[in-house]
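One protein chain omitted, others in place.
Chain naming follows the written order as A, B, C and D, and within any one chain the residues start at number 1.
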Amino acid sequence: MTTAVQARNFDEFMEGIWRQNPVFIMVLGMCPTLAVTVSAVNALSMGVATSFVLICSCALVSLMRNVTPKEVRIAVYIVIIATFVTVVDYAIQAISLALYDALGAFIQLIVVNCIILGRAEAHAAKNPPITSMINAAGMGIGFTIGLLSLGVVREILGAGTLFGVSLFGANFQPWVIMVLPPGGFFVLGSWLLLFSWWARRKEVAKNV
Amino acid sequence: MSATIEIRSAPHVKGGYSVEKIMRHVVYSLLPVCAFFVFQYGISALASMVVITATCLLTERFFVRTGTQSGSISDFSATITGLLLALSVPPGFPLWMGVVTGFIAIALGKALFGGIGFNVFNPALVGRAFAQAAFPTAIASYTASFLPGRFTEFIPSSLAWPLMIPPETAEWLKLKQLDALAGATPLGQWKFEGIVASAVDLMTSLGGHMAVGPSPLLIIACGAYLASRRFMDWRIPAAVISSAGLVASVLYAYNPSHFPNPLFTLFSGGLMLGAIYMATDMVTSPVTSRGVWIYGGLIGLLTVVIRYFSGLPEGVMYAILFANAAMPLIERISQPAVFGAVATKKARRSAAFSLETPASTLRESKDVVIPIKVVSNNQPPKS
Amino acid sequence: MSETAFQIFVNALLANNFVLAMFLGLCPFLGVSGRLDTAFPMGLATTFVMLVASLCAFGLNLLLGHLHLEFLRLISYIVIIASAVQLVEMVMKKYSPVLFRALGIYLPLITTNCAVLGVALFQTAREYDFVQAMTFSFGGGAGFTLALVLMASVRERLQLSNVPDVVQGTALSLMLAGILSLSFMGFAGLGG
Amino acid sequence: MSLLSYFSGEAFERGVHPASCKFTAGQSIKRMPFARRLVVPLLQHIGKPARSIVRPGQEVVRGELIAEADGWMSVPHHAPATGVVEAIELRPTARGPWAQAIVIRVHEAATQEVLWSQPRDMSALAPAEIIKAVQETGMVGLGGAAFPSHIKMAVPEGASVHTLVVNGCECEPYLTCDHRMMVEHARDLMEGIRHVMRATGVARTVIGVEDNKMDAVLALRAAVPAGAPIFVQDVPTKYPQGAEKMLIMALFGVEVPAGKLPLSMGLVVLNVGTLAFLGRLLPEGKGLTERVVTVTGPGVARPGDYRMPLGTPLSFVLDYAGAPAESRQVILGGPMMGQAIASLETPVTKGVSGILVLRKEEMTARAAEKLYPCIKCGECVQACPMGLNPSTLGMLAAKREYSVMGENYHLGDCFECGCCTYVCPSNIPLVQQFRVAKQILREKAAA
Partner (left out) sequence: MSTEIPVSVSKTTPTVAMVRTLGLVSAVCGLIIVGAYQSTFDAVADNKRIALERAVFKVIPAAKSIVEFLVLPGGAIEKKVGASDTAVGALKFYAAYDDTGKLAGIAAEGSAKGYADSVRLLYGYSPDCQCIVGVGVVSMRETPGIGDKILVDKAYLKNFVALDVKLNAELSALANEVKTVKHGTKTNPWQIDAIAGATITSRAVGRAINDSAQALLPKLVPGLDKIRSKP
């Protein structure tokens, strides 16, 4: 019995990390994904901030799911999400202004990230708090992984460093484009290309 | 005998043009331009040209082999891409960056879309724009032309270690006692120092140690050959040059102390190379007649606007890329008028006959019976 | 330091294009840019919503500043903008069915997206006055529409190309957006 | 597009200039003897097939009616030679599918003379009677489209025509039969014009001849009866100058509205061959039993314009004109619009103006041409006389977007001249794709 519950929870958790990864599979929340991933640290911070909002909002939405009439549910979700975003906003300001400046308006823009509203509507509104928090955590981690995989590539190529640690010595020629807007598009596009190439290869192998 | 007959539907004859032939002639016409570039900058330019073109060809071959894109390297289009790319980066561009740029040009600019004919953006310019954003310092570092010893000595930056920052050329130039002309391009000199180079020097590229590309006059001559043999659409350069010239003249007339003279604008930077060889890439330009003029006009306008008002000294590349992006829209609004779609009110003046019933020609004659009145219905009664 | 309205407009339209340089409104940009017929109305509708948002945010910011309730800024922006758009939608449905048919169906999709909330947040952060705020949101909307329309026309054209299977889909859109973004880099510094 | 053509005022915009290859223009028309068997398909024209009135085994005399018109949209056929009806059976035809045809075994001693005629006094006939007489000759347009001529002459209720346009352009490369007709049979042509002018009630006639046939222009001008309102006009040589809309543009400077017939502008367009034959056949009261066909091409040893009994099988023609066995492709019509045929048993019919034979060399050269994707050079757009966008149409066709082609890109206005395919450096079979697309759209519309 417990194992069944555990297995289900594990499934819920893994859903966002792999099967429905918000960045690579669902391609949601693209604006922060591309805008803040110029370095691994920024990517990680944004991922954590979003995960926090995601988990807290889902918990609250789930708690209130039985007293929320259908007509006003969106308004309720929005208010809840905006609340936690405000909390995160102040928390980051309190932790580090430099980070706050680097992430810019995109912290506040977490409000409109479709992942969160999507989770609230599709999952938290129909499931008990624990389940939906597990699911949200999976999503959040999936999102963070997505952000990191962009941030890492962009930082390594764009600055020759990883988490601020120099990798190739002082003479490395940074590929400035990687930290510019086009670089964001190209790196995410390349990841998607890699995945679809991989999937295709597996398919071909299966057919042979 | 009837068994060996072959069927193919009309038409059964063909005009004398083929993709390979067009592309081959563009390569021929580029050869003098490339030769002059090598004459100006020596072995660095030659090495850059060889490396970039080879990278383009290898990349093309790779993607054709893997079935990603159509075409083949024998159609010469990748050769054109490579040569134009090499002509549009500084002669001392590090060779390893040349490899990156050449690869990006074909991979991102062409193979991604399915190969020859399917790309929306000019591949050479996609490569160059990538390089400009990735290595902005290296791509803006020109050296002066006609340096002594250029045929025996590489510009130091050419041979930079892969992935590493190219060495400063300033020291090297100092050795040549030419540090006063550290290689600012005429456009850069105008933009940042207000110095306007002589248009005649710019046209010939022969005005001493200038940091310029091949002579615009040579490019025009080679382009004229292509246009005269119909390998290139003359309307595009005509539109680009006249629109850029017009905008530049208007601004010059408005404030001659702030804006350079139009001749400077036309013959400096990459405008001629862009107008004649890059804007004319048929794949990425409109097919419709009106569209071609709009497209060229847009390029000329944007070039001048970017040069004069944006942060960058040169804008031809961005203007062409933007116009490439706008090409489908331009084509959409400029579809040709179908014959007979618009009711022609007036006949052409040159026409030999008028459609009005020619009463004056109604003359009786013995041989010809002229009807007295127009028959309005001469169908036999239905049976 | 105050930018002129013209500079703000050109910046938001080209040099710092909302989509291609500032990464705002990417979801609709990637999602609705498949066909020109829908892209253009979508762009118009978004521009319209951005104007509404900008207007609301401007008023709201004055009010909140007056009441010293800045910490409620985000939550009130989002609620007020969403409601205002709903209201406009209802008014439009009632009084201008033609306009509603052209734009209305897009409105619920864009009640709030990054571009809409972004315009409100940026104008607040930059302390724009009323005229500046309105040109900013109009320029941003126009820039969004320009990017969307260019993207849609290119994608429509690519329907007739042999784009390799692996590239098809979001990857292609992203690569295209990257190249478009590259070609917009030439406009850097234009607005000033 | 060359700078020169951009500024020179040409007759119509766009079009192409294929090598003319009119090698047979200097030779006079020769006769072709009878084949052993002649095959007369019942449908040789646009419209309804004729109804056979002979039985197998029946003797027929040259010129005798063997199939009668089945209504207004049909024309009768006459026996092309004296002989015996051997069978009425399915036979290969130029149009592709096998069709009902009357097979006549020619008498060994048959003469070329037409034995069957009913001379009539043309000046006594009313317009409607002339038109009836035209139908009785079995005449269809000899310019290639094989549209029944009497229908064109019949002016429908409410409409009126004022000018007869005679099409002597012969813009297709290789073909010279119209050219020779104009040079050698100018008087017949004038006679034909005279009858048709009376029948249609037009006030004048304009003959348009491409300016690479100035000898024909001079011959025609010399033949115009003094004072007659018949004008011979040379027009620039350019393909497809012979298409009626292009010719009207060259002569009158106006565009026939899309989807409309020349009739809507008061014009009737007929081919020179059509009129020249009518000039002979009408007063003599004979039927159409032969036509002039250009037999030419690199694969032919004795090219020339031959006066040929209708129904002659191609195998006989090729033997006679000396086409070697390795000939690979036989085309009915000119190289731009002509139809490659599958069987050499196909007979010459009323609409066949040329027989073009290509050798293996030309075939392998064509086969070696590499197919590329459209490189958007725009040559086709600058070649399409109808002002279409074949480049986009071609890309749409490759993706099977047929209805978009029809609705947004005016596929229906394409008259299949082949200019686009001719110029395409990527060797895309554009017009071929358009034919298929039109066929599919027609089937869809019919369904």
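As a convention for this text, a contact is a pair of C-beta atoms (placed from the backbone, for glycine too) under 8 Å apart; a residue touches a chain by one contact, two chains touch by 3 or more.
All values reported here derive from a predicted model rather than from experimental measurement.
Peer 1: Quick check: which displayed chains does the absent chain contact?
Peer 2: Result for the missing chain's touching partners among shown chains: A, B, C.
Peer 1: In the whole complex, not just what's shown, which of C:S33, C:T46, C:N61 or C:T112 touches the removed chain?
Peer 2: Counting the whole complex, the residue in contact with the absent chain is C:T112.
Peer 1: With the full complex in mind, choose from C:A82, C:L103, C:A120 or C:L148 the residue touching the hidden chain.
Peer 2: Of these options, the touching residue for the absent chain is C:A82.
Peer 1: Which candidate, A:A7, A:A91 or A:I130, sits in contact with the chain we can't see?
Peer 2: A:A91
Peer 1: Of B:G207, B:G245 or B:G311, which sits in contact with the chain we cannot see?
Peer 2: B:G311
Peer 1: Please give every residue of chain C in contact with the chain that is not shown.
Peer 2: Listed in rising order, the touching residues are 1, 3, 11, 15-16, 71-72, 75, 82, 86, 108-109, 111-113, 188-189, 191-192.
Peer 1: In the full complex, which residues of chain A touch the absent chain?
Peer 2: 38, 60, 64, 67-72, 74-76, 78-80, 82-84, 86-87, 90-91, 93-94, 96-97, 101, 112-114, 117, 158-159, 174, 176, 179-180
Peer 1: Would you write out the residues of chain B that touch the absent chain, in ascending order?
Peer 2: 136-137, 140-141, 170, 182, 184, 192-193, 311
As a working rule, only the chains that are shown with their structure count from here on.
Peer 1: I'd like the Å distance between the centres of chain A and chain C, where a centre is the mean of that chain's Cα atoms.
Peer 2: 22
Peer 1: Using mean C-alpha positions as chain centres, tell me how far chain C is from chain D in Å, no decimals.
Peer 2: 61
Peer 1: Multi-chain contacts only, two chains or more: what residues does chain D have there?
Peer 2: 373, 392
Peer 1: Touching at least two other chains at once: which residues of chain C meet that condition?
Peer 2: Touching at least two other chains: 161-162, 166-167, 172, 175, 179, 182, 185.
Peer 1: Could you please specify the touching residues of chain A with respect to chain C in the complex?
Peer 2: On the chain A side, the touching residues are 27-32, 34-35, 75, 78-79, 82-83, 85-86, 89-90, 105, 108-109, 111-112, 114, 180-186, 188-190, 192-193, 196-197, 200.
Peer 1: Touching residues of chain C toward chain D in the complex: what are they?
Peer 2: Interface residues on the chain C side: 159-162.
Peer 1: What residues of chain D sit close enough to touch chain C in their complex?
Peer 2: 373, 392, 395-396, 398-399
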